[in-house]
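Beneath this line is the structure, given in structure tokens, with notes to follow.
All protein chains but one are shown in place.
Here is subunit A:
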Amino acid sequence: MNERDFDLTRRGFIDRVLAASTGIGMATAAPWAMAAAAGVERGDRVRLGVVGTGDRGRALIQNILKTKNCTVAAICDSYAPHLARGRALVPAGTRSFTDYRAMLDARGLDAVVIATPLDMHASQTFMALDAGLHVWCEKAMARTIADCGAMVARARGAHKVLQIGHQRMFHPTYLAARKRAAAGEIGTITQVRASWHRNKSWRRPVAPDATDRQINWRLYRDRSAGLMTELATHQLQVANWFMDALPTRVMGSGSICFWKDGREVYDHVALVFDYPGGRKTIYTSLLNNARYGCEEQIQGSKGTIEPELGRIYSEDPNAVPALQQMQCDVAAGNKRAVPIGGATWFPELPVRTPGTPLGWGEYDETMLQFEGFGEAVRKGRELPGLLKEAYYASVASLLGEQAMDSGRALDWPKDLVAV
């Protein structure tokens, strides 16, 4: 792709975000998107230090390099092979560190980007804030609800931007979906049925110079809440966003039921989140069946949105078979009696209507997150509404974990920090 093509694609993408984030209700439903798509100002690039150049960190680096207002000024990873792979992505001469403290002490940064295992997020955020830096941190926020709150409170106290990586909030398909939901197209949303189903162990190979805890941190309880923080967070954010509300209560059941390989985190989770007005989000994630994949089925009285597939469906009923037959007969020039007239009852099989597309494509939503972050850092003002969504999504996933662990229905915490 040449420079011009890239610019056209970029323009097209930003236009889609803008179009999707303007409209009735969207100023309150997605204020961050408008702000991020408003464009970047001229000026020095925002200097980012990326900590954690594992799988995600490297994807983030590639996206940062595509932005018009950010640059990767330093990278850091405590595991040499991963640092080397990170170094291969950035211009020669970019400073690299194996020690996070050393990266902060070396100065020359405006903000850090944290893509390390979950249990590191809070302490690394605090260190960056203490060093006077803004923070962009991957989801989920932290290993405990208290630490999520502390991240918010300390960033606010330090007057620094804290942004969390929920890229769906910048995705044109999601924004278009949210806009159409706000316009009432699927009626009152009463249920979100979300799932992330995979058929793989989630276990990564461990090289001789590394430990399992280091590489497979997701499978250790003190490092991660497993499926809840790694996968469910994204979808619980989407659910809260479309419900336009926070859960009031959660109940759930988790088990290690298929991958009995010594892991500590559940490979099956099933939860119900109650929302005001009797509405609910039903969530499942599992690791040994991929048929239903990753989706959030947003269900209203007039239709359904499936944003991962990028489709919207109206509640059209199945065709009356006798009338379908009548159409065929007429087309063939046959006049036959139409067997109709009993209030016929039809089996309630899933409706397989194809729906209509919401617009779908490979977009640079992760890049846009960083352009938005770059502008936020320059102005010293966070993108509106974003941190709130992230905080509540992390709280929901961690509260879900607690509900499964305790086997009890848990009320939404009343002592959350203000966002």
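Definition applied: a contact is a pair of C-beta atoms (placed from the backbone, for glycine too) under 8 Å apart; a residue touches a chain by one contact, two chains touch by 3 or more; residues count from 1.
To be clear about the criterion, contacts and distances are computed from a predicted model.
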Among "Isoquinoline 1-oxidoreductase, alpha subunit", "FAD:protein FMN transferase", "Sarcosine oxidase subunit gamma" or "Peptide/nickel transport system permease protein", UniProt-listed name of the chain not shown: "FAD:protein FMN transferase"
Absent-chain contact - pick from A:Ala290, A:Val330 or A:Ala409: A:Val330
Sole residue of A:Ala88, A:Cys257, A:Val338 or A:Ala409 that reaches the chain not shown, by the stated touch rule: A:Val338
Option touching the unshown chain, where A:Gly278, A:Pro317 or A:Pro350 are the choices: A:Pro317
Sites on subunit A contacted by the missing partner chain, in the whole complex: 314-320, 322-323, 326-327, 330-331, 333-345
